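A single protein chain has been omitted; all remaining protein chains appear in their positions.
A and B label the chains in the order they appear, each numbered from 1.
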Amino acid sequence: MSQQLPPKKPRSTKKLVRNIAIAIAIVILYLWTFLSINVDFARVAERFSSNYDRVVPQLISPNWERGPEVIEMMIETIFIAYVGSLAAAIIAVPLGFLAAFNMTYNKMLSTFGKWILSGVRAFPEIILAILFVVAVGPTPFAGILAIAIGSTGMLGKLYAEVLESIDMNVVEAMQANGANKVQIMFHGIIPQVIPEFLSYAIYRFEIDVRASTILGYVGAGGIGTMIFFAQSNRNWSDMGMILLVIIIVVTLIDYASTYIRKRIV
Amino acid sequence: MIEFKDLSLVYPNGHQGLKDVNVTIEDGEFVVIVGLSGAGKSTFIRSINRLVTPTAGELRVDSDNILDYKGRGLRSLRTKVGMIFQSYNLVKRNSVFKNVLAGRLGHTGTFRSVFNLFNKDDKALAYESLKRVNIGEKIYNRADELSGGQQQRVSIARVLTQKPKYILADEPVASLDPPTSHQVMKYLRKINKEDGITTIVNLHFIDMAMEYADRIIGMRDGEVVFDGPVSEVSEKTFEEIYGRSIREEDMRGGAEEDVESHA
Partner (left out) sequence: MSNPMHKPSLTEDQYAPMLSPWRAKAKITMIFFVIIMFLLFSSWRTGVDLAELTRGFGNMTQITDKLFPMNMSILGPAVGRLFETIHMAIIASTFSTLVVIPVSLLAANNITTNWFVYNITRFIMNVLRTIPDVVLAVIFVGLFGIGVFGGIVALFVFSLGILAKLISETVESADMQPVEAMRASGANTIQAIAYGIVPQVLPQFTSFSLYVFEINIRASVVIGLVGAGGIGQLLMNQFSFNNYGAVMTIIAIIFVVVVIIEYISGKIREAII
């Protein structure tokens, strides 16, 4: 049999142009990045060799005496996360309804709701914490506000997605029965979404525990305050203790949260 | 030539997959292995390319005992033994062409293959194989755009591209409808006759075994309970192999509907 090469793959020039454009964009992006990033490797190496002995051995031998204090601050951190995410779980409900198109049947309103929520999401929690420390002073309250507002953005979006995926036939059936809006809400919609809302709220609490560990760095309460002082005093064995407590507590909360969420949904 | 000598296989869970199997398969034969599910057909076939490893006895392929093969030796054995699977085992997101070229992996260096540098002969061979199973026009389609029968034909093309000496087919038609099943079997039969590739097929459909095989091997509980040419096989033979009377589900049917004449 004769050797016959397969026909060439049909390629559209449009695709080809697109691929070349993407390739050029990526090359430019990397050129820009690597030509303008300013790393003095000699200094980094010199720092590393002089710091290594001071940092690493200390870090892996935590200062156990600080244990009780660290744990107490970690508990405060959990409380900040708890109050913040609970508040967010509640505030996000009306916003979620506003952003869900099948709840308002108003394109403008739901788009507006979605914009607010994604606007809020664009702020990292610690940036919000800076704003609230400026506004209400350096207290755990600033931290709670930061967590509450930050989580509202994500929870509102997730709630809206849940609402948009519910079975509208139930709602229709109730409308046909002559139920009013409030009745439909409590008997037709809420029962459908409660498990998912709860599950997302718990998931967000899990994230918030991580997020609130660092808020204290800008004065918003919790274990972050200790991180700030440990860094300023170069007390790396304190830092080791803090790190250990964070790893253990976050792992435990992750497990607990996963377990509870599995049981809910 | 493939020789099974007192070959046994016990799975780690204690299940006996093969029990003292003694079979010799000559070059160019078209052998169909029949038996109920769990009878050891699949273990029999998968021993030949060592997807499973027998625990006792000898298994000779071209007079080499393959049971002590490892690494490179094992891969070169697999290069000359092609395999077709019940569920086609194609990479669904890849093009038909790329799937067929994958048959050349055993013949291609790691570096070249990772960067997709197949040579012209490989590409021509892949296209040729696709045309032999009449699916050349689908070369640049994604595998998951094809019907089950077409996908199985692509997997036959993949095996052809491998240029094997032996072809193993593990229930190649179990997921297909009757007309497509016959079509696939006809391609296997045609390749066996044209290229002289020894072909060993697992089937549990009696009528298909009778129609396409030169020789039938019957298995029950890991043992070979029948081995002989098709001419010696009757319904009674199957009842002995299956250990029960023949039922409708043992037949594929649809043989007379000769759907595609190009076979």
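Here is the rule we go by: a contact is a pair of C-beta atoms (placed from the backbone, for glycine too) under 8 Å apart; a residue touches a chain by one contact, two chains touch by 3 or more.
The model shown is predicted, which means the values in this text are computed figures rather than measured ones.
S.K.: Touching the hidden chain in the complete assembly: which of B:I2, B:V31 or B:L90 does that?
M.R.: Looking across B:I2, B:V31 or B:L90, the contact with the absent chain belongs to B:L90.
S.K.: Tell me which residue among A:L59, A:I91, A:L109 or A:M185 touches the hidden chain in the full complex.
M.R.: A:L59
S.K.: Looking at B:T79, B:S129 or B:T198, which residue reaches the missing chain?
M.R.: B:T79
S.K.: Taking the full complex into account, find the residue in A:P140, A:G156 or A:G188 that is in contact with the omitted chain.
M.R.: Hidden-chain contact among the options goes to A:P140.
S.K.: Since one chain has been left out of the picture, which residues of chain B touch it in the full complex?
M.R.: Contact residues on chain B toward the absent chain are 49, 51, 75-83, 85, 87-94, 98, 102-103, 105-108, 110, 113-114, 155, 158-159, 162.
S.K.: Touching residues of chain A against the unshown chain: what are they?
M.R.: 29-30, 32-34, 36-41, 43-44, 47-48, 51-52, 55-56, 59, 75-76, 79-80, 82-83, 86, 118-119, 122-124, 126-127, 130-131, 134-137, 139-141, 144-145, 210-211, 213-214, 217-218, 221, 224, 227, 230-231, 234, 236, 239, 242-243, 246-247, 250-251, 254
Just so we're on the same page, only the chains that are shown with their structure count from here on.
S.K.: Quick one: which bits of chain A touch chain B in the complex? Just the residue numbers, please.
M.R.: Chain A reaches chain B through residues 1, 3-7, 9-10.
S.K.: Which positions of chain B touch chain A when the two form their complex?
M.R.: 97, 120-121, 123-124, 126-128, 130, 136, 139-140
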